[in-house]
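Taken from a larger complex, these chains appear in their original positions, while the remainder are omitted.
Lettered A, B and C in written order, each chain numbered from 1.
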């Protein structure tokens, strides 16, 4: 994740950070420019199409459908952003709950109980780092795929990581209750924290293994492609060779929105704009270390 | 559900997966092409309508109303997507709660209590698979229909499946409490998990048996049909025979949005884009099996 | 409520169900047609307005304001749909909580306690049916009206129905606790369910007795009326007598959105698209009967 000064326009406008869509798109922008130029050349110099040609009115169709494309793309970006922000909220809760559990453990355990303290000091941050690995493995992405994945068969031995860590913490906590170290009231309190760990894990898995329905995303891509590729035919009549920068710019704007959505809809990947899971897991380790002595 | 690489444009644009709207629409796209061509032929070659014909200005009406149609369809798709995502969240919670219950049961039960362990090991995943059957039976879809459904009368003997499983689990848990195997504090903890099972069932039923109000969906379909069918009359004047691809494309875009909405608004069906309930129920069985020994 | 097949376009497009806006609107559509024809006749045949008349440019104003009207109406419909869906969620929760309470009661009460069982078997579904009557009485609609309603004075004797049923259930449950039939832990569990009954009642009342602010709805109706009534004046110049179907169609589209919103914003009425409260209350009775023996 990039932390930046949102008020610094000059940097935002002039920089071409490797995460930016313009960086990914530039070969296609050049192709698009050549394509638009070729059509302009063909229509103006070669075919010498007259002002009467029916092609000149095609832009009326583009403006009719441009609206639905625009609003669709803005909604698409917002849906993707909601997933990204939900992912951020979940890891925020994980941070909070790790802290809260540490706070509670520290004050519940009797003074001097080094053994249990060091157990929780290790296992709480372990949940976060196991979850990070779990979310970034490609096995998790294909969890709900109905096709077979023979490439993961050899992994099936490995059980679900975060579940194992959670089971370990649950077990130790129940032991403390049975041994009378913590009371029933305190168990209820701890339990709410513990459950939230597995709930957060499940919610993260949901975002990871459930992309936007395929029909939807495939429709948007088909729509953008046909829309942009037919753009130059009609606009040559009104813009002449200016059709080249105009079409390139329209292509840049429309595909960028889709590309941004693609990048942020899976917030647990390793793209530059994805969430800094490693940093967050480190912060959890640091905070828990500060709170349990 | 199809798991795909969202960044693979080539595949998305060129493939014609059986789930895609273009696959379902193509006979209608051909009909539309013939219809548009017929009108173009009629107006240009046969009637030889002059430039002065009032028909030529009809597109001004299409552009006035095109906006409200576009925004309506985008909202429609988003409302449907919200239902789909809510369905996914509910099954995500079911997965979590099944895991949590298993985690708790495993650590609450005394070591070596094979009998109760194997009860929960079977009945927790049973809830998920019963719920799946319940949601996919057409009786559930007509639960709130005010018309009689004599075709389901012979089924009325069968009581509500998921309720029966939940009742069984509740009963066993209360027995454990009465026998002193679990304490009052632990009962409160288990109870919250148990209640969420029936809450999830109810929420899934709600999505299944309550479609978008009929007036609303019927209005949208009437609107699209009239809009698209009147499109060629006016545009022939400005586009000539190009009206054929233009109208076919507009038809594809507008009806696709409605078709996508139709497919995802009921996430518990057996369409290709519906949720993989069977896979999810399997995963629950697998996870619970790992957690209860 | 109408349960229908969302994928059946033919039926949706050709049917004119009594719930549909077109059924309600058709006298006005005819009036609108006559009105538009009269204006067209006046301007074309009688006044013989020239192409230079300033009236011909009025549509530029309609297209400037058409956008704000469209987006306003789509938002209006969505706000109304949110109320309808919230109402559906509340009755879904009522169904769930009735089931949950029945499940708990059945397993908490000692075997053979027929008396208490039959009390809960009757009173739980009674809450749902009392709530239905309460929501459909017009007294509830005017609960927050600041004007006097002398017509309800003779009813003031009748106390708030659902409250009375809830009080009865609360009382019996506390008696069970005092008699030691249920423990404190179990009381806490039951209590959460009981409170949700009155919370659901309150939330339903809120939707029932608080319409969209009057200024807002009155503004939208004024806006649509002026917009549609001024539509033919300018469009006669570009559409001639085609202005009649065009204006009728625009009128149909814009008023339909408002009519749909009006119908679904109060989900507890007895319109065809309103929620099937009676059916739902029956289902609750059926489920509770199955769960408490």
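Just so we're on the same page, a residue touches a chain if its C-beta (ideal position, glycine included) is under 8 Å from a C-beta of that chain, and two chains touch if they have at least 3 such contacts.
From a predicted model like this one, the values you see are computed outputs, not experimental measurements.
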Subunit count for the whole complex, all chains sharing one sequence, 3 displayed: 5
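By our rule, only the chains that are shown with their structure count from here on.
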Pairwise touch network: line, ring, star, complete, or other: line
Centroid distance [mean C-alpha coordinates] between chain C and chain B, Å: 23
Rounded Å distance, chain A centre to chain C centre (Cα mean): 37
Contacts with two or more other chains, residues of chain C listed in rising order: none
Chain C partner contacts - residues on chain B that touch it in the complex: 54-55, 57-58, 60-61, 63-65, 67-68, 71-72, 75, 79, 141-147, 159-160, 163, 166-167, 170-171, 173-174, 184-185, 187-188, 191, 195, 198-199, 201-203, 205-206, 209-219, 221-223, 225-226, 262, 265-266
Parts of chain C lying in touch with chain B, wherever the complex brings them together: 1-4, 6-7, 9, 12-13, 15, 17, 19-22, 59, 62-63, 66-67, 69-71, 73-74, 77-78, 81, 84, 88-89, 92-93, 95-96, 99-100, 103-104, 106-108, 183-186, 188-189, 235, 238-242, 246, 249-250, 253-254, 256-257, 260, 263-264, 272-273, 276, 279-280, 283, 287, 290-291
